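All protein chains but one are shown in place.
And then chain A:
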Amino acid sequence: MASKFGLAGGIPERRVRPIWDAIDSRQFKTALKITTTLLSKHPHSPYALALKALILERMGKSDEALSVCLNAKELLCRDESLLMDDLTLSTLQIVFQRLDHLDLATSCYEHACGKFPNNLELMMGLFNCYVREYSFVKQQQTAIKMYKLVGEERFLLWAVCSIQLQVLCGNGGEKLLLLAEGLLKKHVASHSLHEPEALIVYFSILEQQEKYSDALEILTGKLGSLLMIEVDKLRIQGKLLARAGDYATAANVYQKILELCADDWEAFLHYLGCLFEDDSCWSNETINAPIHPPKFVECKLTHLTDEVFDSRISNASAFVQKLRAEASNDSLRNPYLAHLEIERRKFLFGKNNDDDLIEALLQYYSRFGHLACFTSDVEAFLQVVSPEKKMEFLDKLMKNSNSLSAVPTKALGQSITLLKTQELIGNMFRLSVGELEGSAVQMAELYRKNLPLSKELDPQESMHGEELLSIVCNVLVQLFWRTRNLGYFVEAIMVLEFGLTIRRYVWQYKILLLHLYSHFGALSLAYERYKSLDVKNILMETVSHHMLPQMLASPLWADLSNLIKDYLKFMDDHFRESADLTFLAYRHRNYSKVIEFVQFKERLQHSNQYLVARVESPILQLKQSADNIEEEESILESLKCGIDFVELSNEIGSKSLTFNEDFQSRPWWTPTKEKNYLLGPFEGISYYPKENLTKEREANVRGIVERKSLLPRMIYLSIQSASVLQKDSSEINGSLADPKISSELKTLLERYAKMLGFSLNDAVDVVVGVSHGLKSYEAFGSDIIDWLNFAVFFNAWNLNSHEFGQHGGECTPGSWHLVNSLLESYILGKVRSMEPLIQSPQGDLPILVQLVTEPLAWHGLVIQSCVRSCLPSGKKKKKSGSMDQSLSLLTHAIRDAIQSLCGILEEVAKWSQDQINSPEDNKIDILVSPLRRNGQDEGPGQVFHIFETLVSSPNETELGNRISQALRDWSPVDVARKIVSGQCTVLSEFWRICESKIKSLKTLKQQIAQV
């Protein structure tokens, strides 16, 4: 950090060094002390002040830090004679940035650059400020100034990148690209280019303008030699040629690539694309393209005549033959996959029936069937053939299974592939219960028999046959779905736990387990499994969908809060630091990364999950504090009374969303977070699409965010509305009974109703109808929580409005009664019909939790607000004389409401308590005994039995020490006990929530009794 003359910001370096040392070793107090001494010598040194501010900020004293910074800034800007060095400015910059005042840092640099217009260092600092602010236009202007000043290639490219960013991420028109191109052209003419990255940016500028032949000319010219890696160069060339429509030459280029890298699958697809003059593989390059593109390879063939197709395809075949012959080892899969792709195209073109494709698949199996990636390799090919053909393929594979490889690990691999193929084509859904059981048993046997193969393996390594247990689990869950026999479900859990006992690292098991435990109401256990996956950093964006949705409807608030907080922190940290990393890319001249980083940040900012988390986070806080209106109000205050969220709700319709979740690893029964087949009855669906159903999900997420982000504001307004009512209007002027509150709440109610598909009046009719028993709860559909919320907020509004007189008029109990009866009959109906958790996975617990922690809690807040405003407050002199009639009516209504809520909660609490208290051993028995019906060859327990036998007498010489020891550690009763206690944890938390509400209501009851 030392400047050239041994001076740092005008202060001798030796005086400054100890300060930095102290800061670096986090000795902030010491640092502050030295700085204070320094400041006494140099009271007007902006640098010393900047250091002080930096230290204060680190110590958490943001306000002081800001004022010191502002002081320094003022000195800098006022005193013309002062030194303006980058060190001072960059130190100030750091502090301003940490204090979220980028604009102030920028204005310091702007001022400095104005004063010293030819100082390159300061200009770079200013450029950096604009990078941080994503001010692409100003970046461009600054870069151009630097370029004009010193003529360096890098500054030109900074400008070019800034232009490109305006077009890609800002609102710059495409014609700006022409400007960028002009700048580059001129520079190349006079100075040429020296960085490969510069060339790559040049190409992308040309490509964006579809000037492919210009780009090609440059590539094949002298500049092309900047690209040192031959294949990279060829890839660019191939793409440019193809985009320019010169498919024949492009195909030759791709041939060359394949000759160099025979295993390059993408190059092969492009090669075929060129042969068939089909540009569909390049058309998919938009920024918001899904992160997990469909596996299906797009292709267009219809524009080809028969003859053309024939000749091209035979060229391709010949080339693939040649590749295959030349391949140094025949473990290269590409040439064989290429053959499959050729057959697939023939089939799609109508040249062949699907027999040839099936034949090619069989050949592929005979060569690569033992590999774990076989099924994912062939998935796209199987997709195009008819269901009958798929079955035929499977039958043929089965026949093959008599002639497995002589190498045991290979034979095992082949067998597993067979099973995975069966899964892939959905055959499981066609088998009878008996057949499914048989196949589960067979797989478990296969696993058991092959266990000795892993005897010598290091525990860090995947074991042979590990995948079998996942498949067994899938089959058992299927059996559970069909028969609703809980035994299969528990058995599925046991299988995976068994697998983890043998090797504890298998993340695939953990994911399956966490879903099974979630479904079983043992959410705390699911969360344990989730934590053991060590999901952190960017994985939170792609993997947390396994856990977050269930947690949102759970009483495990502390865990949920951590989950959301960690995730939001990760995202927000990234947004904060991303610009600095972008600047790093500028500095290191990796210009293509500049564009990439900015686009990536945008992608994350538009993440649907991020939006949902941002809305759910305050809602969680509001739930957590709902029993204490003062706390609730201070949370609302920190949320600006929900105004920003209303804004979000308004905007969400027009915001573009990204979907970055990786659903690949989700179990078949819940392919997306919105779907869980086990909740519904068994349907003989034969194919479970695993693709992102992005369109559908998009509408869904928008709906959720739109609705939920109204909640904070509606809660706020409801509290307000309920707290002004009793001050009877004759006495008080308009300021308290604020008509604005009433009208705003009405507007929001109208919007809420509209989202539910109704006008306000009609929605009110629906809730009234249901509460009077004229309509059934079916009328609410799956939006029950939203409907009840609506009823609660409607009541709050009605307290302060005269519009819906027919429902009770001023402060009369009509709308109170409406809410009480809706909550009571729905919640109690649920509780009374619920089976013990231990016998009924999922059930209605999540909905019950939501009912209590959302609509019921919001209603509780309305009550609290009413009670508070009924109480004589210290400040105002107590109204003497008789209570007026409306107040008495109101207190009556409140008493009823309290009574009603207490009644509901007590029953719910008792239900939870009963579940918790039922004897553990009984519950364990319910789980384990159905599996221990030895000797049965029907029903659950057969797979379990195989493992029990294995465990009872492990053959140590065969299995080795480690596996034998693990087998001895296996205890199914422990697993059952963990399930039971996992459920109890959830129930206890729920019980605690109920109890706390009851307590708060009882206090209110006493208070209202005194009015």
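Definition applied: contacts are C-beta pairs under 8 Å (C-beta built on N, C-alpha and C of every residue); 3 or more make two chains touch, one makes a residue touch a chain; residues count from 1.
Simple rule for what comes next: contacts and distances are computed from a predicted model.
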*Match the chain absent from this complex view to the correct UniProt protein name in "N-terminal acetyltransferase B complex catalytic subunit NAA20", "Transporter", "Mitochondrial import receptor subunit TOM40-1" or "Ribosomal RNA-processing protein 43".*
"N-terminal acetyltransferase B complex catalytic subunit NAA20"
*Could you tell which one of A:148, A:588 or A:910 touches the chain left off the display?*
A:588
_In the whole complex, not just what's shown, which of A:318, A:373 or A:398 touches the removed chain?_
A:373
_Given A:458, A:683 or A:835, the one touching the chain that is not displayed_ = A:458
*Looking at A:98, A:111, A:292 or A:640, which makes contact with the chain not pictured?*
A:292
*Of the residues listed, A:536, A:655, A:740 or A:910, which one is in contact with the missing chain?*
A:536
*Have a look at A:35, A:334 or A:900 and name the one touching the chain we're not showing.*
A:334
*Which residue numbers on chain A touch the omitted chain?*
228, 261, 263-267, 291-293, 295, 331-334, 337, 371-373, 376-377, 379-380, 458, 460-462, 505, 507, 533-534, 536-539, 541-543, 570, 573-574, 577-578, 580-582, 584-585, 588, 590, 592-593, 596-597, 599-600, 603, 660, 662, 664-665
